[in-house]
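Some notes on the structure that comes next.
Shown here: the complex without one of its protein chains, the others still in place.
For chain A:
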Amino acid sequence: MKEQPASGTLQLDPSASSVRRRLGFRFEIDPARKESPWWMTIVSVFLALVTCAIFIAANGKSPLVVYEKMFRGAFMTEFGITETLVKAIPLLLCGLGVAIAYRIAVWNIGAEGQFAAGAIGATAVTIYFPDLPMYATIPLMVVFAIVTGGVWGALTALPKMYFQVNELITSLMLNYVALLLLDYLVFGPWKDPKGFNFPGTPMFGAAQSLPVLGDTRLHLGLVFALVIVVLYWFTVKYTRWGYELRLIGANQDAARNAGINIKRHILIVMIASGAVAGIAGMSEVSGVTHRLMYGISPGYGYTAIIVAWIAKLNPFGLVVSSVLFGGLIVGGYSVQTLGLPSSISSMLQGAILFFLIAGNMVSKFRLRRNG
């Protein structure tokens, strides 16, 4: 490729040449282009809104009214804003978790399981040390969540390190293990004896709950998340370890030549990734549900993957994308009054992801007139 100028183009699929001849134009792949332009995200969101509008209109509702309602519900009232942020906290934390793994091309899709593991770890503190004061309980819960989440991350990293097991598979399967373990605990040993058979632990006391802002549900987890955002940004940009991560992400072969132990980094990163998702689980049980219960996560760990990609793994971008997706969830609730299901927001999420991935592909292409 040495003599090919950076702007050189390679042709796509020569077998389509007859089609191209008829159309009078052709597509070419630009190999120099590795990333889609920044505005592609905005275009994707817009196209997703347009596409979903068709379905909304098919249900006999005006898309504009519905979107306006969603927007108002999510961002225009104090309740809406705080609720949006409450939803954004686990998305942001899980998103940061997966983003750090994606940086070195470790495809951790196990944030859901690591979230559950963290929630279990945090709850264990409330079960086994119920009478500690708040200043001891909360830090202990965080530590437990980090450890359990980190262990869950390590369970994905170790088979990859020693047996080259694909992390996509292990991290996904470990999600089910963690969720089933959670179910076992809340249906079995940890079930609240006074809970009328509800699958959940006893409600946490005040000492076990994260402080909230005023009389809203917005809890201290937001501060955890923002601290980690800054930490992540600072680490990658300014520390030696962050430099190693960038190097591994850019070229593993070269990183090996620079004397970097890649296996060790995979382990550390997966532990960090799991630990951050674990903190998300802790802040959810301690800040929102105040108990460990069946179905604690409506798929935060999976949505976080989209959130991380939309932000292109940028920590500050993650803040924006997690708030957007939090808003989508909350906005979904508010359209229920119009007689539409809240799964409108799932549809929008799916559509955004679809257009984003398509946009990524499309931006590698260029349209050329046949000459």
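In this text, contacts are C-beta pairs under 8 Å (C-beta built on N, C-alpha and C of every residue); 3 or more make two chains touch, one makes a residue touch a chain; residues count from 1.
Following the convention adopted for this analysis, contacts and distances are computed from a predicted model.
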Identity of the absent chain, which is to be given by its UniProt protein name, from "Cytochrome b6", "Carbon-monoxide dehydrogenase small subunit", "ABC transporter ATP-binding protein" or "Signal transduction histidine kinase":
"ABC transporter ATP-binding protein"
Which candidate, A:107, A:243, A:294 or A:365, sits in contact with the chain we can't see?
A:243
So that we can see where the missing chain sits, which residues of chain A does it touch?
1-11, 14-15, 17, 20-21, 34, 238-241, 243, 246-247, 250-251, 253-259, 371
